[in-house]
Structure formats: structure tokens, C-alpha cells
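One structure is given below, represented as C-alpha cells, and several questions about it will come after.
Only one protein chain is missing; all other protein chains are in place.
Order of writing sets the chain letters: A and B. Residues in each chain are counted from 1.
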Amino acid sequence: MLLLAGFAVFGMFAAPAHAASAPFGHVSPAADGDIAIKVRVQNQVKDATTGKTKKEPIVGATIQVLGADGSVVGEGVTDAKGLATIPVPGRADYTVKLDEASLPDGSVLVDGAAERQVLESSFVTSNVTVNYFTGQADRATVGWWSQFAQRLADGARLGLILAMCSVGLSLIFGTTGLTNFAHGEMVTFGAMTAYILNIDFGIHLLLAAPLAIVAGGLFGVAFDGIVFGPLRRRKIGLVSQMVVTVGLAIVLKNAFLWKLGGRVKQFADFNSQECSRFGPICITPRDLTTSAISLVLLVAVAFALQRTRLGKATRAVSDNPDLASSTGIDSQKIIRIVWILGGMLAATGGIFRGLDEGVSPTMGADLLFLMFAGITLGGLGSAFGALVGGFVIGIFVEVTTLGIPIFPGKDWPDPFNWIHNGVPTELKNMPAYLIMIVVLLVRPQGILGRRERVG
Amino acid sequence: MIAGILDLPFNDILRATLSAFFGVNAMYFAIAAIGLNVQFGYAGLLNFGQAGFMACGAYAVGMTTHYFHISFWWGIPIAITYAVVFGLIMGIPTLRLRADYLAIVTIALAEVLRLLVRSVTFKKKFGGSDGINGFAETFRSVTPFDDAKRYKMYPFDASNGSVATVLLLLLFAVGALFAGRILTRRFSKEGQNRTLVQGVATVLSFGFILVISTYVEYAGLSFKAIVVGWILAAILGLFVYMLMKSPWGRVLKGIREDEEAVRSLGKSVYSYKMQALILGGVIATFSGIMFSLDRGSVQPDNYSRDVTFYVLTALVLGGAAKVSGSIVGPMLFWGILSFADVFLNSLFKEWGNQIGIFGWKFVSNSSQVGMIVQGMIGLMLVLLMVFRPQGLFGNRKEMALDGR
Partner (left out) sequence: MDAENLELGADGGETMTTELSETARVARAALADVAPEPGVAKPDPIMSAAGVRRSFGGITAVDVERVEIQRGSITALIGPNGAGKTTFFNLMTGFDTPDAGSWAFNGKSLEKVAAHKTAGMGMVRTFQLTKSLTKMSVIENMKLGATGQTGEKWWNGLLPFRWKAQEKLIEARSDELLRRFKLDHMRNEYAGTLSGGQRKLLEMSRALMTNPQLVMLDEPMAGVNPALKQSLNQHIKGLRDEGMTVLFVEHDMDMVHDISDWVIVMAEGRIIAEGTPDQISTNPAVIDAYLGSHQGKSLLEDL
């Protein structure tokens, strides 16, 4: 499928006349043969405790396709994958109709109407897919406070990962002034390396992870040694360097895609664990362990920055590079150490994230915005700011998916009803961006940043 | 191995490359790059959210029939309104701060916009991940080309009507003027008669374009968008050129060099940056409009952050802070890209569905070709920024300054 998608994406190079193919979007793959409408019916199960949505196929749902004149053109019944392929005579306007009576008991259509329009222009390839989602008619209810506790725990887990990834980003900014847009790829690199060692070389994750973390550190120092160190010496402007990080991010993302393809992958170990209950919270032993390790690592980093000579020197360079170098601190050495540390922490975060959500080429880039929100909140350039900001953002993102039911507005239009119903999962990062913008408006130096850092 | 290379369909590769030169992608990238040039090239603003501005245009025209149920032409003022609002949201919190904040916020907000328009929550308004279809009928009916026919880019081709001939000649003349300027600036030596050199370069360029155009043909549908789009690009290019020749443009360039110095001379830097951000954004909305008109549909994933970065690469390739750079850059960009892609894909087929060097197979499925080509874009951006920040046709004197 990926192969076909790739063809669709790049087909346009070869044939500019077919301007209808997408340059960057992922068009559904064209199956050879006749023109057809594919209908997929899935049941969305929202786990009341974790708040995550799973999709299960619905078998035996009946679908009719009507032509423009209202006559029945084709019929189909969904198979074990919840999929019904209904051939149609050609590219034209059709109406797809789901027979709601054929759905299993207790399932109701939750999103959109039973009748859908398929327009002639939607046939970008030889078929069009129509998705129906159903949900449970009567939901199991869990108390709001229990849900809240669960989201808080999930948020703390995300927050720890974010904090770990952001420390490097913030320290690199502090010591060199560079905002590294390829930092997300450093996170992915850690997870990818662990995955390759784990799957391709068959090394158990307990060994693969530390190896990948070391590789992450080397990766970080390579960034500095090969690219940004020389650029600094050549006195290339920071804006140009930032654009270079963007270019590197593109290269790396495609290298990851080239190596492992676009699918989300799982490690071989510690998969599908049952969660164990701690009061209202349900958490897998794996996640509990990674969170504990994250916490220990972060405390260690904070302690090192606060107490050790090297840590103090790092903070001095971050506060004022010129002054620090005039007091005899080797700022180049500090910068190298910061890159190593940043790379290792990012790799660790990537592996933990990969255990939780799976390994994919864009997993780090997707976290990058949340990291930015975190370090903006905490104060750009401050290591403690990054810790606190990342943690707060993580919790905030998870908790805001749970609305405040005592607040009126259940029936208000989007997005105002989010206060009551919670932010939809697909848009759950939005509150983090909102925080970022509010912080920039009100206190651009962040919670822990200092005023003079802002230009 | 060598024989394999010789067997490649070179005619097809050439045709694909040349078609990409004038094609829809080069066109809509050029318009976006003209806008980005105002922000990044002239004012030095690191706008990483150009895709968001493009989406503003695309969704504005898409929503006219889909949601507002009004005439298609209202799409243009709505697009401009969207772009202004989007620019204000981006600019107000960031433009007083360091350049990094603008980059972070623009990239994040463009992504927010994309997530919003593709969300199930707002599906009624924006059509979710399927996007919006069927709004381009007005555009199709008013442009004087037949959808079913194929058109040659060559102005005197029998299939083109007289309208097309005149429009194409006009476009080629403008293009030749640009090319002449670039070539002169890059290659003329001290003491040469610049007017003469430029005249010769322009005439040669015109001839060259004419020769190329005989190779290139498009389907009627795309041909409309291509002709209209390039005319629009030329107008917008002229607009930016005039602005940058004016004292307004001088202030912008000053801000790029050192905003504190400009502030000390009594200019409201914040206001100028905002103007540049919004103006560039408004120009970019036309890119989104033209792209969606060509495709007859709007899809959220065509406005991902990668699009911004590709536009940026195309701009840097042609040379930032030059109008000609923002137009020639995207043409070169798509020329190079389609060449690489078609070449590698042909090689892939020719060598038995794999490409390898010394036994190491680095392409073993065809989607990897796409990834290599896209990775190449990133590499191109890095190399350009490090070794040729002035672009391929950079001014010699300016290049010397960068070495300092």
C-alpha cells in the first residue's frame, strides 16, 4: 500500500498533464480494475478510563449505492474487515446509503448521516472510500474524578517525556542561540535506532535501549561537530542556521521513511500489557517503569545542573555566553556536552514514547510543537523552564480532553462546547498552542526566563 | 549497468523535466515564493507558516459553494480577509520578540489550521480530511480553453486560439526579461555595456523558452490554471518589485539587516514587519487559490508544513530578496525534482525494480524513490544555506559580503 501511495504522490512528476494527482497529500491507492465505491464501517470504542479511541470493524452492515436518478446502482455487505466494495458503472455522482437497521444491537451511527454524497470529482483514483463510524448507544459511566485522575496520570507520563526531550532543545538554544527544528528527528532517531536493534538484530530492548541512547548522544555531537560547529565558526547567522536545521529535519525524516516506511511499528518486547489498578488510575507496569525512570533521570539532570561544576558552567554559558567565556569557561566544550546530553535525553524520550504509542518516522516531529509550547511556557533557554514547561504542557494536553461538566455549554457551538465536553482527541494539542500564544502575549520570557533575554 | 543507463527513455525524462518547468506546481510555488520573499527575503522574517496562508486561499474559494453558498468570486475577498486575520494572529504575539518566536508560532499555527480544517469536529465547514470538491465550475467555464483538449505551450501551435497565442507570447516576453536580468546580474563583467548584454541575454532567453515550449503540452484543465496562474504570478511579481524599489521596501531591507538601527531612525519596526507578514501572506493565498482551482478540490494535507519548507527551498534556490529569484527558483526546483524523480523511477524499472551501487541496494521499492527525492530537497536547502545563501544566480558583490 505504501508503495502505491508513493506512486500516487510522485506520479505527477512524470505526468504533469494529470494535474489532479496530489503532490504531497496521501491519496488512497488505486486498485487495478474497475471503478468502485468502498465503504468502511467501524465501531469506535472509547475506553472510558484511558480516553483513547479504538476502532473495530463492523461485519454485516448493508449498504446501497444510488445513482443520480435515485435508482439502486449497487449493493454490498461489509466483510470481516468492515469493508464493502461496491462496483459502480463509472465516475459520476452517487449517493451511498447505510442501512442502520443492519448494524449490530447497541451500535448507532455517531458521525455524519446515513446517506452520503459521492461526487464525480471525488474519484481522484478509480475508487472512493466512504467511512461510517458507529458508537455504543449506552456508555459505561465512570465518575468524573476517576477520569480526571486517569488523565492526570496520562498527562504526567506525556509531560515527563516532553520534559526530557525539551531539556536539550532549550539548553542548545541557551548556549548557542539556535532553535533546532530538527530536534524532533533526534527524538525519532532514538526510537528508530532502538527499533532496528530490537527487530533487525534481535537484541532485547533492555540492551537495545541503552545502546540507542548512546547512539543518540553520538548523533547529537555529530550535529554539532559536522554541521553547527563549523557554521558557528564561519559566523553564519542564526536565521540561516535555523533554516539549516529545517533542511536537516527534512533529510532525516525521509531517511527514516526510506529505512522503515510510514507505518507505526511496535517494539518486540513489553507489548500489550494489561494495566494494573492503583485506585482510580489504570497504568501498565511498562508505563509505570518508564515514568519512574524518566523522573529519576530528570531529577538527576536538575541536580547536575544545580550542583556540579559542569552544570553550573552550562547554566552560566546559557545565561550569558560572552561573560562565561571571559571567566575562563570553555564554551565550545560546554556546547558539545549540551548536544550530547540533549541527544541522549531526546533518544530516551523517543524510546519511551515509542513503547507507549509505537515507533513512526514522524513521532518526534509531532512532539516538537508540544516541546516548543513547553519551553516557551518555561522560558526559552532555561533548562528548568523546559522541565517545568514540558511537564505542565503534557498534563494540560491530556486533562483538557476532559471537559468540566458543571460548566454550562453542552449545546454551544464548537469550540465553545469544549469547555463542557472536553477538547476532541484529534485536536488535543490545540490548548497547548493556545497557552504558547497567551504566554508570548503576556509574559514572553516564560515562567522562569528573564526579561533581558527577549530582544 | 552502463547499457541500462543508455536504454533509459531520455525523451520522456526531458519532456517531464521541461513540463515541470512551466507546470502547475512551479506556478503555485512561484506565487507562494513571491509572498515568502517579501517576508523572508526582504524583511528577514522567518515565516514557517506559508502553507497556512495558502490554505486560507484554498479554503476561502472552497467554502464559497460548499458552506457559504455564494458566488465563487467572493472567494477572493474572503481569502484576503482570512490571510489578514491569520497574519494578525501570527504576528501580534511574536513580531516584537526574537526571530525564533515567529518561526515557532508560524509553524505551529499553520499546523493548527491544517488540523482544524481536517478535523471531524468541523467537517461541516471544511469537509474534514476529504476536503472540499466541486467549486471550480465558474473558473472552468470562464477560461477560454477546452477541458477535453490538450494544449501545447508553444504559442503558435494550431491547437491554441489567438487569445492563448497572445497570452503565451506576453508571458514568455516577461519571462525572458526576468531571465535576461538574472543572467546579466550574474555573469556580466565590469566595463561591459550592461544594456547590450541584457538585451542579448533577453533575446536569447526568449528563443530558448520558445524552443522549450514546443516540447511541452498540458491537458486543457491544467492549461487554464497554468496560463492564468503565471499571469497572476507576473502581476504579483511586478507588484512586489515596485514595492521594493520604493522607500517602503528600503525600510524592510533595513529591518532585515538590523532592526534596532531602523528603530533608532524613527521607523515603527513592528508595524513594518506586520505589513510584510500580512502582505506576503495575502500573496500566498493566491497560490492556494490557483492550486485548488487547478485540481478542482481542496485537501488539507496539501498544506502541511513540508510545503512551506519546499517553497522556502525553491526561493533560496532562485535567490532570496530578488523578485526574479522567487519566480525562477520554483521553476528550477520542480525541474530538478521531476528530473530526479523520473530518472530514478526509470532507472528503477530498467534495473529490475531495484537500484544499487556495488551490491548495496538502496532502492528496493518504488516509494523509496520518492523519499530519496524528498530527502534531496532537504539536502539542497542545507547546502544552499551553507554554501550559496544568495541562490544559484546570486550577485557577486553580495556573495563577497557573506564571506566576511
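Just so it is clear, a residue touches a chain if its C-beta (ideal position, glycine included) is under 8 Å from a C-beta of that chain, and two chains touch if they have at least 3 such contacts.
All figures in this text were calculated on a predicted structure; none of them were measured in a lab.
Across B:Phe208, B:Phe239 or B:Trp351, the single residue that touches the chain missing here is B:Phe239.
Residue B:Gly249 is the one among B:Gly35, B:Gly249, B:Gly288 or B:Gly375 that touches the chain missing from this view.
Across B:Ile70, B:Val142, B:Leu265 or B:Leu383, the single residue that touches the chain missing here is B:Leu265.
Even with one chain removed from view, chain B keeps its contact list with that chain: residues 239, 242-243, 245-251, 253-254, 256-258, 260-269, 275, 279, 397-398, 401, 404.
In this section, only the chains that are shown with their structure count from here on.
Interface residues of chain B, counted against chain A in their complex, comprise 12, 16, 19-20, 23-25, 44, 46, 48, 89, 92-94, 96-101, 103-105, 107-109, 111-112, 115-116, 119-123, 130, 133-134, 150, 217-219, 221-222, 225, 294-297, 299, 301-302, 304, 306-307, 309, 312-313, 316, 337-338, 341-342, 345, 365-375, 377-382, 385-386, 389. Residues 2-3, 5-7, 9-10, 12-20, 22-26, 111-112, 119, 121-122, 124, 173, 179, 181, 227, 231, 236, 238-240, 242-244, 246-255, 257-258, 261, 369, 372-373, 376, 380, 414-415, 424, 426-427, 429-430, 433, 436-437, 440-441, 444, 454-455 of chain A are the ones that touch chain B when the two sit in their complex.
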